[in-house]
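What follows is one structure encoded as structure tokens, with my remarks underneath.
Of the protein chains in this complex, all but one are displayed in their positions.
Labels run A and B following the written order; every chain starts at residue 1.
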Amino acid sequence: MANTISTIPFKGTAEQAALLDKVIAEQKGKAGCLIPVLQKAQEIYGYLPVEVEEKIAEGLDVSLEKIYEVVTFYAQFALNPKGKYNVSVCLGTACYVKGSGKVFDKLKEVLGIDEGGCTSDGIFSLETCRCVGACGLAPVMMINDDVYGRLVPNDVAGILEKYKN
Amino acid sequence: MDMINVIIDGKEYSVRKGATILEACRSVGIHIPTLCYLKDINEIGACRICVVEVKGAKSLVAACVYPIDRDGTEILTHSPEVLKSRKLTLQLLLSTHDKKCLSCVKSGQCEFQQLCKEYGVDDENKFEGIAVKYEKDTSMPHLIRDNNKCVLCRRCVAACDKNQGVAVIGANERGFITHIGSAFELKLNEVACIACGQCITVCPTGALTEVDDTQKVWDALNDPSKHVVVHAAPSIRATLGEEFGLPIGTLVTGKMVAALRRLGFEKVFDTNFTADLTIMEEANELLERIKNGGTLPMITSCSPGWVKFCEHYYPDLIPNLSTCKSPQQMMGAVIKTYYAEKMGLDPKDMFVVSVMPCTAKKFEIGRDDQAAAGVPDTDVSITTRELARMIKRAGIDFNRLPDEEFDSPMGLGSGAGTIFGATGGVMEAALRTAVATLTGKNPEKLEFEGVRGTQGIKEASYNVAGVDVKVAVASGTANAKKLLDMVKSGEKDYTFIEIMGCPGGCVNGGGQPFQPASVRNFVDLKALRAAALYKDDENLPVRLSHENEDIKTIYREYFGTPGSEKAHHALHTSYVARKKLNVNK
Partner (left out) sequence: MKSLAEIAEIRNTMKDKVSPAEGSNTMRIVVGMATCGIAAGARPVLETLVSEIEAKGLSAAVSVKQTGCIGICQFEPVVEIYQGGKEKVTYVKMTPDKAKRVVEEHVVGGKPIAEFTLQEGEAVNEKPVSLTETRFYRNQKRVALRNCGVINPEDIDEYIATDGYAALAKVLNEMTPEEVISTVLASGLRGRGGAGFPTGKKWELARTLVQDGGQKYVCCNADEGDPGAFMDRSVLEGDPHAILEAMAIAGYAIGASQGYIYVRAEYPTAVYRLNIAIDQARKYGLLGKNIFGTNFDFDIELRLGAGAFVCGEETALMTSIEGKRGEPRPRPPFPAVKGLFGRPTILNNVETYANIPQIILKGADWFASMGTEKSKGTKVFALGGKINHTGLVEIPMGTPLREIIEEIGGGIPGGKKFKAAQTGGPSGGCIPASLTDTPIDYDNLIAIGSMMGSGGLIVMDEDNCMVDIAKFFLQFTVDESCGKCTPCRVGTKRLYEILEKITSGKGELSDIDKLEELCMYIKQNALCGLGQTAPNPVLSTLRYFKDEYIAHIVDKKCPAGVCKDLLTYKIIADKCKGCTKCKRNCPVGAISGEVKQPHVIDPDKCIKCGVCMSNCSFGAIVKE
């Protein structure tokens, strides 16, 4: 299994680090403070990349794995940031038989990311979903709330272009 | 002790109040199977193998964690319901298990396999369905993790966290895809694993095994251009017998030497010799530090798991580590320098095999600054388990071997050397020699009881020639952590500290024979094995390192004095601070 360190370069700022330091200082030593710290950290950074978890591990003096096992237990915590635009490809049956798998592969290629990933500029993240109820338009993908249907792989680049500015 | 009456399988017994059902049953001769349970460190009731019926309970209960505090409790340990449940649990576990038992190194010693046999699992494929496929982790020189054989008992996690205070492995994700792994699914060489192998010794299946280096040894033995020598660590003689059905704590020094010789090694040396050499160098180093205002407390460096732990977790204490190489590496260095010279051999044509109780030794041989003769001091380090495997493969009937003696010139070891295998042993050996050095005469009583015993942390203070020497001993790196934090905070102050990476010291090392939980939970493995070493010490003619004739010879013929330049070059080493995360982000 490949590691789950986000491929998006970490862009934490000094302000964010100072905020997290403050949270850690407030919570350190309080019984059961790990989850509240993780929740605040995710509020600050939007997700919990290795850089943030390392900082918490250091600050609270617990092993990184003890943080990671908590992070992966709870659905609320994310290891990857979501992009400004979240691209979600329907892999429901209708879309799949109409080639949404190929559209998905093309998206991965164009964006250079895998499922659950986010581009390094933070603009696009990529997900798959089950049926969005638009089988007549299959294959379908959604970019935030916009639905694109009857796709062929070559449409992908052009559609993404519209969001780049 | 409060006793209460219970009815187990229809018969009335008197058992200790508050005992778990598992303990109570054991005390009256009824065995209940377990899988996840490890006394004190993993009492989680997760696997459900140990379920029994308790009258009045609405479901079956886990015997390992269910305390009996009510008089008249009625327990059924093998009712049809119980037996059926245990069998189903095994079958469910099998549905996610890689069932390649024939080629599994753990076959025959696998607790899971044993249970399947006991419970008559007649269909290993009763439940078919998705099983997650995991990649093996082969990134470390000492261990292979194959999660396809993992039953998620979490014994390894408990050992890593509770005993070792390292916690580089844990349960990741949840539900059906829960698996044991490291943070961010990194490989073990990318996190701060100390290679102690404690996880391996507690794994009930073949999910965690040492890297088997025996083929390298066979190859060397069959290579006519190599001069292949072997040496065996102090604790091997106290544990190897277990692999051949002998009771825990049986001393098998002579048979071990005989077996090694029959495997074809040119020379069979005794690591006790370099344990003594370590004492000479370390005692000298300590006295020098005291005299010259060097960094104190000085901490021992024989245990490579502890050394790696120090480098990852307490890099600021590296100056406190003794610069002495471990006995394994001293032996390699001595063989490839002193012995090579003596025999007229080119170190490049020599092949040094060490038999160690330890998996971290496999890591140690690849460290920097461990090549006295310009080639690695040690070529291959194998564990007690691997040696047993070689003996069995060679068809040697171990129990019928005669007792034989180690070879010269590194075949003599003192009683002080032999107790290196137990926690406190290095300290005791050093104290014996330190007293002699400082007072000019050997201590009247050689036993330093204050540093003996299997407790995790021991402290003692001795007045030696008018000087108060405060010492501490810790085993298991979780205890080391506790001790060092007290030292760092200034709460405690010592001159000399002995730390061994594994709880109880090398007798309980990561490379020692497997003992199933059914044994571990009910006997003190550490104490039984250590007792054999203390007995060995008692019976040996020489019990002080500085009185070992071979030691005297080597200083006379080669090194001159402890701490000489030559000794420094061959017998001392250096350390590096290591990061907790070794990965490119």
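Things worth noting here:
FYI, a contact is a pair of C-beta atoms (placed from the backbone, for glycine too) under 8 Å apart; a residue touches a chain by one contact, two chains touch by 3 or more.
From a predicted model like this one, the values you see are computed outputs, not experimental measurements.
One chain is not displayed; in the complete assembly it touches the shown chains A, B.
Screening B:59, B:103, B:463 or B:489 against the full complex identifies B:59 as the residue touching the chain left out.
Note that of B:77, B:96 or B:147, the residue touching the chain absent from this view is B:96.
Screening B:34, B:85 or B:495 for touch with the missing chain picks out B:85.
The omitted chain makes contact with chain B at the following residues, 44-48, 51, 59-62, 65-67, 81, 84-85, 88-89, 92-93, 95-96, 127, 129-130, 152, 171, 173-178. Although one chain is not displayed, chain A still touches it through residues 31-36, 38-39, 69-70, 73-77, 93-95, 97-98, 135-138.
Everything that follows uses one rule, which is that only the chains that are shown with their structure count from here on.
As a whole-number value, the distance joining the C-alpha centres of chain A and chain B reads 42 Å. Every residue of chain B that touches chain A in the complex is listed here, in rising order: 134-135, 161, 166-174, 181-187, 190-191, 580-581, 583, 585. For chain A in complex with chain B, the touching residues are 1-5, 10, 50-51, 53-54, 57, 62-69, 72-73, 79.
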